[in-house]
Each structure stands twice: as structure tokens, then as C-alpha cells.
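Note that this complex is displayed minus one protein chain, with the remaining chains in position.
Showing chain A:
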Amino acid sequence: MADQLLDQVRELAEGQIDFEGQKLAELLATAVLATVGAISFIVGFFLQDIKLSLYIGLGGTAFSLLLIVPPWPFFNRHPVKWLPLAGTETKSQGILVDGKVVG
């Protein structure tokens, strides 16, 4: 029972996501952080307030961490289609070795 709980926790902590999700995560990281940086500078410059720039920057980064790091479901929308395990497949052609059908 504890084993199962531990497994769940480990899966959550590892946070594996599929390949399309990884591509999305990379894109999000670049886009969100670059935007946050731009906003923090522009807002701070026009309001002439550097503390505001700092808060926007740090807040935006925290938001981006929250958005990208946990393995959200939308990162797992294209799970990898693994081939069926060997052995359970019905024998079709068999394996050809030197012209002779083996196993």
C-alpha cells in the first residue's frame, strides 16, 4: 500500500511528459519569460518605478514555474504509442535469418 503511494509520489515528482508536451514546455518557457521580462521593463520605465519592475519580473517567473514544471495534463495529450510487447503478438511472418524462418 505504501509502495503504491510512493510510486504515485515518485511519478508526480519525476513529472514525465510526452514529446509533444516537452516541445510545448520549451516553447512556453521561452515565450512566457521573454514576455515577462519585456513587460517588467516597459511598465517600470513608463511608470518610473523600479520596484514595480522587480515585482512583475519575480511574479511572472513564479507564474512560469507554476505553469511549466508540474506535469499538467495538457502536457500529456500525445502519449507515445508503444508497440505491443514481444511474445503476445500473433506469429505473422516470423523472423527470417539467412533465408530460413526461425522462431
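We take it that a residue touches a chain if its C-beta (ideal position, glycine included) is under 8 Å from a C-beta of that chain, and two chains touch if they have at least 3 such contacts; residues count from 1.
What we mean here is this: contacts and distances are computed from a predicted model.
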Q | Among "TAF1A polymerase", "Signal peptidase subunit 3", "pyruvate dehydrogenase (acetyl-transferring)" or "Nucleoporin 43", the UniProt name of the subunit that does not appear here | A | "Signal peptidase subunit 3"
Q.
With the missing chain put back, one of A:13, A:83 or A:97 would touch it. Which one?
A. A:13
**Q.** Chain not shown, touching residues in chain A
**A.** 13-17, 21-23, 25-26, 29-30, 33-34, 36-37, 40-41, 44-45, 47-53, 57, 61, 64-65, 68-71
